[in-house]
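Structure below; questions to follow.
Up next, subunit A:
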Amino acid sequence: MDILKINHLKTQFHGLDGTAHAVNDVSLTMKKGDILGVVGESGSGKSVTALSVMGLIKPPGEIVSGEILFDGTDLRNLSEKEMRKIRGNRISMIFQEPMTSLNPLLRIRDQIGEMVMEHQNLSKKESYNYCVEMLEKVQIPHPEKRAKDYPHQMSGGMRQRVMIAMALSCNPEILIADEPTTALDVTIQAQVIDLMLNLKEQYETGILMITHDLGVIAEIAKQVVVMYAGQVVEKGDVFEIFDNPKHPYTSSLLKSIPKLGRRTQSSRPRLEEIKGVVPDLFTVRKYCDFFRRCPDATDECSKKRPALVNINSNSAVRCLKYEG
Partner candidate 1 sequence: MKKIFCFLLSSIICFCFFTTNAQAAKKGGTFNFIAPYGGDLSSLDPHKTNRSQDYIVILNIHRSLYIWSSEKGKPVLALADSVDISKDRLTYTYHLKKNIKFHNGRGVTADDFIWSYQRILNPKTVSSSVRNIRIIEGADDFISGKSKSIKGLKKIDNYTLQITLKDVVEPGFSLYPPEVAILPKEEVIKRGDGFGVSPVGCGPFKFSKWVKGSEVVLEKFNNYYEPQKPYLNKVVYKIMPEAASRDIAFKVKELDATIVGSVNYPEYKRNPDISKNMLEIAELWTRVICFNVDYGPFKNKKVRQAVNYAINTKLINRKLLKGKAVNPVSFLPPTSPAFSENVKGYEYNPEKARQLLKEAGYEKGFTFECLGTDNSTWGVRAVEALIPMLRKVGITVKPVRMEGAAMATRAKTGNFQALIWSLDSGPDPLSALSRWKSDNKRNGGNYCGYKSAVYDNYLDLARKTTDENKKLDYLKKADQTFLKDAPVWFYNYNKAVMAYHPWVHGLQPMSVELMFQDLSGVWVDDKSPRKR
Partner candidate 2 sequence: MLQYVVKRILLFIPTIFFISLIMFFILNVLPGDATTMSGGLKRQLDEQTTANMRKQLGLDQPLHIRYFKYMKGIVKGDFGKSYLRNESVNLLISERIMPTLQISLAAILIAVGIGIPLGFISALKQGSWIDTLSMVTAVSGVSIPQFWLGLILMYVFSLVLNWLPPQGYGDGGFMHMIMPSVTLGVGYMALIARTTRAAVIEVLNEDFVRTARAKGISELAVNYRHVFKNTLILILTTVGLQFGSLVGQTVIVEKLFSWPGIGSLLVDSIFQRDIPVTQGCVLVIIGVFLIVNLVIDLLYVVIDPRIKYTESNR
């Protein structure tokens, strides 16, 4: 069953430099209890997609069109009050920066508490107990003591655990994780990923994992969506994406990252470069956004914008090679 289905979402930011087409016709589907990986470089629109789902796009940003079907209802049609009942409760989100994502002036128990009090009608005392319980679940040592701590008394990894505890405290159907490990050290990253996978099993929560790190995606995602310049360029099964990437961007990306153990004493394989830079989001081009950087570009690519073509039931690619 599809718990989340985004159809032709367009989100724009009306800035001083013009309108940024941050999310430009994005469609994706996520099954209940699944892990969907969204991968892309900075500015590819992956975070904006997540915020659009959460209904947290503030002016000057605006969702222009499309629908966000959550469990069958279009979130865009909900009032702010109804949306609030979903946020944190049925869809929750954790962010990239654990250092700044917690209110420095409130104790951990108050920050988790205010959420469960809102959504589960617990009393203050019950919420505190619940908080300790949650902290225990995310493997924070001495949860009773830690619940009374302020964020600044914790390390980054610890704070991200608190964020996860908070996000999971209302047992949501979807957890959106926006680069949850990027700011963490490798050893801590491993801890957090491990924890998320464990909890996913326990809570049967679907995870929308947003990251730029192909390694993380390879490790946890079942389905993968590759985004480039506000659009989905390829989606499919994780094995298919990594073994047999169809879009030139996906394949170049995979070839461009150094891999451990590939270099030998005698030879150093040259990394494949993707030439040029990411296109800006302010102009709407009449040709493929990847055209200027594409190693396989043809003349036709400069004349036409490719559409997302379904290859099979759960994979699709946006490239002229596969059109027609």
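Criterion applied: all candidates are chains of the complex that A comes from, given by their letters.
Following the convention adopted for this analysis, contacts are C-beta pairs under 8 Å (C-beta built on N, C-alpha and C of every residue); 3 or more make two chains touch, one makes a residue touch a chain; residues count from 1.
The structure presented is a predicted model; accordingly, all values stated were derived computationally and were not measured.
Participant: Any copy counts here: identify which of 1 or 2 touches subunit A within this complex.
Facilitator: In this complex, among candidates 1 or 2, subunit A touches 2.
Participant: Which residues of subunit A touch candidate 2 in their complex?
Facilitator: 54, 56, 59, 80, 83-89, 92-93, 95, 97, 100-107, 110, 114-115, 118-119, 150, 152, 163, 166
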